[in-house]
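I'd like to ask you about the structure that follows.
The other protein chains are all here in position, but one chain of the complex has been omitted.
Here the chain labels run A, B and C in written order, and each chain numbers its own residues starting at 1.
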Amino acid sequence: MFERCDEVKVLRDPIHGYVNIELKVIWDCLNAKEFQRLRRIRQLGGAYMVYHTAEHTRFAHSLGVYEIVRKMVEENRSIRTALSEIDRVTVMLAGLLHDLGHGPYSHSFELISGFQHEEMTVAILCKNSEVHEVMEKAMPGLAEKVAQVIEGTHENPILIQMISGQLDADRMDYLLRDAYFTGTKYGEFDIQRVLRTIRVRDGKLVVKQSGMHSVEDYIMARYHMYWQVYYHPVARCYELLMKAFFQRLRDVAQSDPSVLDRFRPFASLALNETMTIEQHFSMDEPCFNYGLAQFQQAKDPILSDLAYRIVNRHLFGYEDWISQAQQDFCQSRLLSSGYDPRYYLLSDEARQRPYVPYKGDRKSLIYVVTPQEEVQELSEVSEIVSALIRGKSVNDVKLYYPKEILRKKADHEA
Amino acid sequence: MFERCDEVKVLRDPIHGYVNIELKVIWDCLNAKEFQRLRRIRQLGGAYMVYHTAEHTRFAHSLGVYEIVRKMVEENRSIRTALSEIDRVTVMLAGLLHDLGHGPYSHSFELISGFQHEEMTVAILCKNSEVHEVMEKAMPGLAEKVAQVIEGTHENPILIQMISGQLDADRMDYLLRDAYFTGTKYGEFDIQRVLRTIRVRDGKLVVKQSGMHSVEDYIMARYHMYWQVYYHPVARCYELLMKAFFQRLRDVAQSDPSVLDRFRPFASLALNETMTIEQHFSMDEPCFNYGLAQFQQAKDPILSDLAYRIVNRHLFGYEDWISQAQQDFCQSRLLSSGYDPRYYLLSDEARQRPYVPYKGDRKSLIYVVTPQEEVQELSEVSEIVSALIRGKSVNDVKLYYPKEILRKKADHEA
Amino acid sequence: MFERCDEVKVLRDPIHGYVNIELKVIWDCLNAKEFQRLRRIRQLGGAYMVYHTAEHTRFAHSLGVYEIVRKMVEENRSIRTALSEIDRVTVMLAGLLHDLGHGPYSHSFELISGFQHEEMTVAILCKNSEVHEVMEKAMPGLAEKVAQVIEGTHENPILIQMISGQLDADRMDYLLRDAYFTGTKYGEFDIQRVLRTIRVRDGKLVVKQSGMHSVEDYIMARYHMYWQVYYHPVARCYELLMKAFFQRLRDVAQSDPSVLDRFRPFASLALNETMTIEQHFSMDEPCFNYGLAQFQQAKDPILSDLAYRIVNRHLFGYEDWISQAQQDFCQSRLLSSGYDPRYYLLSDEARQRPYVPYKGDRKSLIYVVTPQEEVQELSEVSEIVSALIRGKSVNDVKLYYPKEILRKKADHEA
Partner (left out) sequence: MFERCDEVKVLRDPIHGYVNIELKVIWDCLNAKEFQRLRRIRQLGGAYMVYHTAEHTRFAHSLGVYEIVRKMVEENRSIRTALSEIDRVTVMLAGLLHDLGHGPYSHSFELISGFQHEEMTVAILCKNSEVHEVMEKAMPGLAEKVAQVIEGTHENPILIQMISGQLDADRMDYLLRDAYFTGTKYGEFDIQRVLRTIRVRDGKLVVKQSGMHSVEDYIMARYHMYWQVYYHPVARCYELLMKAFFQRLRDVAQSDPSVLDRFRPFASLALNETMTIEQHFSMDEPCFNYGLAQFQQAKDPILSDLAYRIVNRHLFGYEDWISQAQQDFCQSRLLSSGYDPRYYLLSDEARQRPYVPYKGDRKSLIYVVTPQEEVQELSEVSEIVSALIRGKSVNDVKLYYPKEILRKKADHEA
């Protein structure tokens, strides 16, 4: 029913070898300006400040998610036969387009702007956008269906599971991709085997027991990537500095709105105005970074210092948070050195459990089907996962402040 | 003599495993703002428009060149003993800093602005910059020595050969790195073996005959990367479009200088003014891309259309240039469709020979030392290379114009 | 003090890039016939019956262990400075020679013959062998020292830890090597980082906390490799069949000693005689396999059938052992089909915990040193490992018998 391209389009990709596109609606979405914009949003936020090769974009990631979904619905016989053609196209599009709503530095930008990228994604899909037109032209109502998969309200739970379950195409791609582009090995697992051993049972995706070890490996990969990459203190510091910069911008703008004239696109952020789709479209990383660079010349010394630090990677040092006394000590040192602790003593907490079986929707869990065709939740079958969920979760609270007052040099070791 | 860091600094890198930094002068140069700026310049210019993962930066490449030079001068006994400590530090710094002068999209920017990045590099090294200060503090006169290596005027030809010979650390890193980040295999060769088999003979670097096959592989890798990546027509089109945009900007500005108010940092480019070091420092890719995006709203329809095409990847189609008649035909089609051929009919030529033994300075050639300790130029010993240089060179002339008037759809296949 | 080779010898190795040999005593041991014999002993016993590319030898593995030890004692500054030159050479030789005593199919052969390969290794090192001569010529008493490391009685516990601790060069090499040659990814971990972060503290090897995640990965790699490769039921079946063959050979030989004339080298095995060093030397895998092939023509039908099955891979099927009733049922089915259950109903148990902190010598445990220079046992610091050791161990008991009477086809899936 859906129109095909004249020839299969293939895009070389280091993770999947090639991304294969046969349907015209996919190809046209790829060429829509909202999707091309994802070339201008990095996948990993501030992590490229630690891993200097982690420059890969949401564009590449989105292609990867699409390709995994495509393999699921086309090459896995059990899934292919369980889905209608419309469902198959819907979920491939959902894989491709699920990240349209991201802003610069992804999650950091959500902290700064207060909006959720999922909502923005849905807005773009359903409104007056190029991708919307492309999908509606291919089949009226298609954009709505794709949005439902992303919102988690689609009637077919299998489609939702493929995009946002515990073992979805999104996570599978980003673990492999982030491992490749950081140069770490933690994120590697045998995706080929996982994809081969997925089956549809009782209206949901399950994994054959012969693929369980690969899934355990995936759970561990995820755990390691969180600590080694996503929660790396330098990446967190970079994001805290951006948050502090916008905090300062807001504080200054209250008494002196003209500060916003230096770079008008930041005005709505500083004034907590709701972002329009057009503003969101323009607010990519070149815009964001150019804006930050402009504030290096701001008259307010805190604003210009924070901008300078972000642009030139003069980040704060950090140490484990141990006690309130330690924090008070740092605060007094900062004050005596002339630093305003509101912007110069930052703190955050990272917390991670490798796999949480009871959290959230049961539909998103990982299930295993035994050779006897019994379907069980992963932690009931896997000794490894069972042990991990009984372990206590690890918290990591850190204090960040200018290195100049730091007693011990932070270790730059990726 | 040179101060060491408290602990060896290691940066994870997918190409070399780790980049190792022991000397404080290297570490401090890495943290200087001129070097950090290279995080904001992509390595491959427009090639990321073809290879969607080719987002790696000159920052990462420069670290890689440094690491290869470090392995040469520290781990290769023959080189280590042939050089003084000052020479070793000089050439490691030259490897690290050789690309400081690049502008956005590297070679495209040179076409647009008319300056040479090597000259800018030397200017930055020798003027009032952070890297200059760091080097002079480590040893007065060091910056000058580093500049001489990059200019090719240093008294020790071995240092020059390491940075800009036919088999230098620069090319070795970029072939491997570009292969990794595009996901192609063409650029791979056995660098470990090449580095192991380099020797110093007669005051120059030569390769032992037992490493010759790896060097042949490297020559072929280079040849393939040129055609598959560096000269890919889509990448070339992207760069031609940028050139056309600035051509139009210049043309419009002559009659209406206010067009430059839309983004003042482009003014000096449009007016062919010499760029200052400060302007160069600010002109990174976020700035350049943000500027281009601004011109989508330009009143001049050609200017806004070209900007729109660049930003949203509505590139031109292309075909092999065959005859003047073909070009004339295209021109008339464009005119009848309302396109100004000055900006909408573009053309370029790519030309490549895998290895040219007699071109330029004989010092930059590749030499092989036989088990009998005879030193010979590569093409005299290698049947493969000898055959290649006798082959006629390949020319590739292409015509580019809007797809809409294109008779035959271009093949997007990476 | 120890003589060097004229040139560093380098052997290409897919796991370590190159194996580097500088010392003559190492090179001469490598060329001794007892070491060359290891080319004729596979590393993985029967696993090549499951993973068809797992044909790698103890020769290659031993070179790999040597190379890891060499990197530890030469490239890790903390270890290098903690050891004398004699200790360094001793432990490199111990790494190279630790497996000399293995027989065909390694552990299976121990089951059949009743001897321990470690004892045989020590006997070879200390007796009238080529390796013994080479070492004694290099330094009188050296062979004895090497044997002490392998026996675990050397006065320097660091040397013992490198060869037979929980994180020793032996395991590091075999995990990586077995992963590479089976084509699985389970065994991969970041050895480069582990080797970089090892330190000597309190007279033992410890790992810096910044390398702990790599060690966790290694523990998981080990766990997965056990279940996916080492304990694979097909590999176990192959080894059980060899045990059953020799059981039958013994039983037949008691009434009819002439059965042993078919292949005399099996006589001492069948008669439970102690093996001499000379017999051990000759008993390599070509000999063992040739002998098995000869018994395909034995007059005793059980003996010839078992030999035929082993040679032509007509293995038994298998199923999980559930109950004695199941076993009794199989037994009666076998009897009614004319099979002697003593040789045709086999069973074994595989049991594995990923890391056992309290087992055996505390010296062999893995220790972590925190940035505060506290040394702690791994499971006290790592949440992952702590969770794993609290998990219950996994047992896997299987029944094996001819597929012909099997109700359900065994799944051949590697």
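Operating definition for what follows: contacts are C-beta pairs under 8 Å (C-beta built on N, C-alpha and C of every residue); 3 or more make two chains touch, one makes a residue touch a chain.
A quick note: this is a predicted structure, and the numbers were derived from the prediction, not measured.
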item: Per the touch definition above, residue among B:Q247, B:S347 or B:S386 touching the missing chain; value: B:S386
item: Of C:L11, C:L111, C:L271 or C:I322, the one touching the omitted chain in the full complex; value: C:L11
item: Residues in subunit C touching the chain absent from view; value: 6-7, 9-15, 17, 31, 33, 36, 39-40, 48, 51-53, 55-57, 59-60, 63, 180-184, 282, 285-287, 289-290, 293, 312-313, 409, 411-414
item: Interface with the undisplayed chain - residues on subunit B; value: 184-186, 188-190, 210, 213, 216-217, 220, 223-224, 227-228, 354, 371, 383-384, 386-388, 390-394, 411, 413
item: Those residues of subunit A which, in the complete complex, touch the missing chain; value: 10, 17-18, 192, 196
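What we mean here is this: only the chains that are shown with their structure count from here on.
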item: Mutual neighbours - chains that touch subunit A and subunit B alike; value: C
item: Chain copies touching (subunit A, subunit C) - same or different residues, decided at half shared; value: same
item: Gap in Å, rounded to a whole number, between the CA centres of subunit C and subunit B; value: 50
item: Inter-chain centre distance, subunit A versus subunit C - centres from mean C-alpha coordinates, in Å; value: 43
